[in-house]
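What follows is a set of notes on a single structure, which appears directly below.
Missing here is one protein chain; the remaining ones are kept as they sit in the complex.
Here is chain A:
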């Protein structure tokens, strides 16, 4: 086996580490993207019995965005198994208890329930902010592009940018500014 082929062989079967910035991203749409990387479905050698999934580090999971009023409409059900042990937790309550849980459950539920699912989930590393341990971050060689553009707040634009942005309407002549 030539040196080139040998390296190609290593590169094919090596686990790659990806980083994904979840800031202002929908966790349920992101999960459909992340599961492909976790299961290795983006690789030409993919097969359900072929253990070729990659690692994904999700950062800023605290700043995920849900559409409309879904924070108070989405409900997570849990049952302890005892009588009266059912609980219903709203998405915002779950998120305030553990800011990694919503995206974790989204990825978990996006995959089929088979024996591989638990092992695939072990390759997903979620962090509520940007503080990732150095020994994980040094493996990263790829960033997954976000699905939604991150909106910029008006108070984060400079005063000059706001002032010099093209104006659609002008004030009437007799208007009192307030």
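To be clear about the criterion, a residue touches a chain if its C-beta (ideal position, glycine included) is under 8 Å from a C-beta of that chain, and two chains touch if they have at least 3 such contacts; residues count from 1.
What we mean here is this: contacts and distances are computed from a predicted model.
S.K.: One chain of this complex is missing from the view, so tell me which of "Dynactin subunit 4", "Large ribosomal subunit protein mL66", "Ubiquitin-related modifier 1 homolog" or "NEDD8-activating enzyme E1 catalytic subunit" is its UniProt name.
M.R.: Missing chain, UniProt protein name: "Large ribosomal subunit protein mL66".
S.K.: Which listed residue, A:78, A:118 or A:148, touches the chain dropped from view?
M.R.: A:148
S.K.: For a quick check of understanding: of A:64, A:106 or A:126, which residue touches the chain that isn't displayed?
M.R.: A:64
S.K.: On chain A, what residues meet the omitted chain?
M.R.: Residues 24, 26, 63-72, 90-92, 95, 148-149, 151-155, 157, 161-178 of chain A touch the chain that is not shown.
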